[in-house]
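Take a look at the following structure, please.
In this view, the complex is presented without one of its protein chains, the others remaining in place.
Per-chain residue numbering starts at 1, and chain names A, B and C are given in the order in which the chains are listed.
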Amino acid sequence: MKTPIILDCDPGHDDAIALILAVAASNIDLMGVTTSAGNQMPAKTLNNAMRILTLLGQTEIPVAPGLKKPLLRKLETDVAMHGLTGLDGADLPEPDFPVYSGSAIDLLATKVKTSKDPVTIVVTGPCTNIAFFLSLHTELKYKIKEIVILGGGMGVGNKMPTTEFNMLEDPESAKIVIESGIKIVLFPLNVAFKAQLLDEDMKKMSKIKNKVSRAVVDLLNNYGIQFDQGTRPFKGIPIYDPCCISWLMNPSIFSGKECHVDIETKGEFTTGETIIDYYDLTKKNKNAFVLFDIERELFAQQIIDSLKSFSK
Amino acid sequence: MKTPIILDCDPGHDDAIALILAVAASNIDLMGVTTSAGNQMPAKTLNNAMRILTLLGQTEIPVAPGLKKPLLRKLETDVAMHGLTGLDGADLPEPDFPVYSGSAIDLLATKVKTSKDPVTIVVTGPCTNIAFFLSLHTELKYKIKEIVILGGGMGVGNKMPTTEFNMLEDPESAKIVIESGIKIVLFPLNVAFKAQLLDEDMKKMSKIKNKVSRAVVDLLNNYGIQFDQGTRPFKGIPIYDPCCISWLMNPSIFSGKECHVDIETKGEFTTGETIIDYYDLTKKNKNAFVLFDIERELFAQQIIDSLKSFSK
Amino acid sequence: MKTPIILDCDPGHDDAIALILAVAASNIDLMGVTTSAGNQMPAKTLNNAMRILTLLGQTEIPVAPGLKKPLLRKLETDVAMHGLTGLDGADLPEPDFPVYSGSAIDLLATKVKTSKDPVTIVVTGPCTNIAFFLSLHTELKYKIKEIVILGGGMGVGNKMPTTEFNMLEDPESAKIVIESGIKIVLFPLNVAFKAQLLDEDMKKMSKIKNKVSRAVVDLLNNYGIQFDQGTRPFKGIPIYDPCCISWLMNPSIFSGKECHVDIETKGEFTTGETIIDYYDLTKKNKNAFVLFDIERELFAQQIIDSLKSFSK
Partner (left out) sequence: MKTPIILDCDPGHDDAIALILAVAASNIDLMGVTTSAGNQMPAKTLNNAMRILTLLGQTEIPVAPGLKKPLLRKLETDVAMHGLTGLDGADLPEPDFPVYSGSAIDLLATKVKTSKDPVTIVVTGPCTNIAFFLSLHTELKYKIKEIVILGGGMGVGNKMPTTEFNMLEDPESAKIVIESGIKIVLFPLNVAFKAQLLDEDMKKMSKIKNKVSRAVVDLLNNYGIQFDQGTRPFKGIPIYDPCCISWLMNPSIFSGKECHVDIETKGEFTTGETIIDYYDLTKKNKNAFVLFDIERELFAQQIIDSLKSFSK
C-alpha cells in the first residue's frame, strides 16, 4: 500500500527536491501539494511548486495556495538563500495547469476527509497552513496519521544561534501543530545538517542527464554557494527538506528518539526554538519522534536513484 | 606571580572541591570567598564555605555572606543534589573563625579596590552577588581582570532541557554580568559534563588518606549517587565548579572559542538559557571566551595532586 | 438603505439582547449570525443563538458555528455570569431550523463576497472567528465596511483589574483584528458600564408582555444578580453587547474619539488589555473609533421600543 501524503511546502530549493522525491517514490501517493509563505512570497512558492510538477509532468496533482503570512508575525522571506524567484538557478517550465480551485485549507480538508486511509502531512515550510487547518477542522484530526516536520534544532540554529528558519518564521503555528495531540515526526537541523550531498554525489547526478536531474543539479549548484559562504563548515551541500520524504521512503536510513518537544514563543533571543527534552528532564509526555542521525550515503543514493527514475 | 581571585560560590559539593583546589593551587591567591543563595539557603552555603576553610586550616581567608535571594525571582534550592546541609556526606568541622564583618559586596569592593593587580572573580553559583557588586561599584570595573563563570549550556541543560541550574536560578543577574563589558570566561555544561572523575580516580583519591582527601571522597560518594539516578548517562561523576579553578591553574587543559553570549530572561521554556553564538550567526561582539573541551585525565590528575598537597 | 451586518457572538445574556435588537432594528439587515466559544462552550453558544432566532421567528437567518477555542489559549467560559446553559433564566424554545451547512468562516466569506454593499461585522464575543476569517480571506477585506467590537477598557476591567472578558479570552485574535487595517469601532467597558437598565426600565419591559419581552425580562433578572454580587457598584444592570447594535441603530446616542489602540499579548498581568491612546501620546495612526459615553435613557428607550415591536 502507498502512503497517502499531502506536502505543505515553500519551494525553496530543498522543498523542490522533496517534491521530486515524493513523486518518484514508489511507496508514496502524493495526494496534493499546499504552499506556504516562507522562503519566498506566497505567490512565488505557489508558482514554484507548480513549475516543479510541470517539469515532472504531474499536472494532475492539485496545488493550492495557503495563508499569505505567518499567524501573528510578519513574513520574512529568505532571499539570500533561495534568490528572487525562491528557486534560482534552474530553467524551469512555467505551470501548464490550473491552480486548485480552493484554498490550501480546503484541499487539506477535502483530501483528508475523502481518503480511505489516514493521511500523512509533511511540512517543509512554516507550519502556518497546518495550524489553520487543525484549528478549523478539529473533526478531521482522527484522519491524520502523523505530521512530519522539517524544523527546529537541539542546540543549533541556522537563522539565529538556537533557531531554525521554519520555526522562527511562525512559532505560534508550530506551537499549535506540536501541541495538537497528533503524532509528530520532527527532523531538526541536527539531522538535516548531516543530510549532505557531496561532490561525488553531484558528479553521479550530473551523469544522469534527464530533464529532472538537470534541473536538480542546476538548483543545487546555485543553492550550494550559500553554504560555502556561511560560517558553519560543511563538506557538502546539506538539503534539509528531502529528509522528510526520504524517511517515508525508507525509515531505516534514519535514527531517532521519542521526546517531549516545546516551542518557545515568548523569548527575547529564543523565540522559535524547539526545546527537545532528549534526556526526559521535564517528564512531560513524549509528543514527538525526533530524528537525530542519518546514513548519509544511503540518503544520497536514494536521491540519485529517484532522479534516475525520470529517465525513462 | 599568583593570580588574585575572589571565589563567589554556593557550596555545594562541587563548589567545595573548587574551593579546595583554589587553596591548593600554587599560582592562585584566594583573597576572599563570598557566598550566594543557590544550592542551599544562604545561611547554609555561608556555613559550608567556612567549614571547608576550617577543614583546610585557612581561617584567615575572609568569607562574607551575599544576597539572600536572586535579584527578581524566588530562591529554589537544589536539595535533591546537595542534601539538607548543601554539603551532605562528609563529616566537616564547624567553623572556628568569624564571618567577615561586612557583606559580600563590601568584601568584593574592598579586595578589588585595594588589590595591586586586577582581580579575577570566579562564580560557581548564581550570579546575584556579582550583579549587585557591578551595579553598585561601576567605578571598580577597571580593576576586574575577568569573570570566570560556571553556568549555561549550548543545547544542553541540567534542570530543564536547555537550562543549567546557576543561570536558571538568577537569569537577570547573569544578564547584568554577561553584558557588563568585563571579559567573561564561561564554562557551560558542554565542558562541565566532561569534567568527570572515574572509578580509577576515586580509587587514587581514597588512597591519599589525609583529612581533606577523606572529606572529598565522602562528598563525592554522596554526590555521585545523584548522577547514577539521572537519565543522562555518565561514566563517572561530573564535577562542574572545579573547572573554573582548574583552568586558572592550567588553561592548557581546556579548549574553547570566543563567542557572543546572550542570556534569555523572557522565555516560557528557555528563561535562563545561554545563547552561545558558536558560528557567529548574529555578528554581535564576542563578549565571552567559552570553553567546550577538557583533557579529562589531566583534570583528574590535577585534583588528585591537589588533594595530595594537603598530606604534609 | 439598511446596513448589512453579520453578528459574531457568544450568547450570553447581553449577546441575546444584541441579537434581538438587530432583528428589531428597521435600519439593519442581519445577514447572518456566527457563534464563538466564549461565555460558554461553542456548542452551547451556537444553540443559544438559534434558540433566540427561533423565539423571534427568524429562522431564515443563517447561523454558523465558529472556532472551538481561542487561537492560542485555552477556552475559559464564564459560567458564573451566564450559567450552565450560557443563557440561564429564560424558558427558550429549542431551535426549529437547521444549522448553516458550512463554518462561520464560510458563512462570513459567502455573505461578504455576495453582498452588494460593504458589510459591517459586529463582534460581541472573543475575536477568534473574525481573526481567522481575515487571515484566510484577505481578498475580501475591501468588502468590509467596519468591525464593531464590544471589548476592552481604558483603565477598567471586569475579569482582571485592567482586562475585559472578550479581549482576555483571545488577545491574539483581537490583535489580528485591530491591526487588520479595517476601520474598528470599539465599545470598551468605559461606555459599556454606563449602558445600564434601571428598575424603572425593567418595570416598563415587564408591562410589554409579548414572548420576546418576557424572555428578556427573565434573562435580565437572572443576569442582574451577578452585578449585585460584584464589588463594583452599579445602579442598574449594565448590558454590554447591545451597545454595538444600538450605535448602528442610532449613533447619536453615543460619543467617542478616534484613537490608536494596541492589544497587549505578552504581559504578566495585562495580557488582553486594550491600550487606548486617548491623548495621542504615541503619535501612532488612529486605527479605531472608541466610544466613551452614552445617553443612557435613550439607550434604554431604544431597547424598550425594540421589545414592543415584537407585540404585533
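Here is the rule we use: a contact is a pair of C-beta atoms (placed from the backbone, for glycine too) under 8 Å apart; a residue touches a chain by one contact, two chains touch by 3 or more.
Worth saying up front: this structure is predicted, and the values here are computed from it rather than measured.
Counting contacts over the entire complex, the absent chain touches B, C.
Set against the missing chain, the residues B:132, B:165 or B:187 yield one that touches it, B:132.
From the options C:79, C:160, C:182 or C:198, the residue with contact to the unseen chain in the full assembly is C:160.
Contact with the chain that does not appear here is found for just one residue of C:9, C:50, C:167 or C:276, C:276. For the options C:265, C:287 or C:306, the residue in contact with the chain missing from this view is C:265.
The set of chain B residues touching the chain not shown comprises 67-68, 71-72, 103, 105, 132, 135-136, 138, 172, 175-176, 266. Residues of chain C that touch the chain left out of the display are 153-162, 230-232, 262, 264-271, 273, 275-282.
Basically, only the chains that are shown with their structure count from here on.
With centres computed from CA atoms alone, A is the chain lying nearest the middle of all the protein shown.
Fitting chain B to chain C on CA positions gives a rotation angle of 180°, reported to the nearest 5. Counting every residue number used by either copy at the chain A-chain C contact, over half are found in both chains.
Averaging C-alpha coordinates per chain places the centre of chain A 44 Å away from that of chain B. Averaged C-alpha coordinates put the centre of chain B at 58 Å from the centre of chain C. One simple way to say how far apart two chains are is to compare their mean CA positions; for chain A and chain C this gives 41 Å. The multi-chain contact residues of chain B, meaning those touching 2 or more other chains, do not exist; every residue touches at most one other chain.
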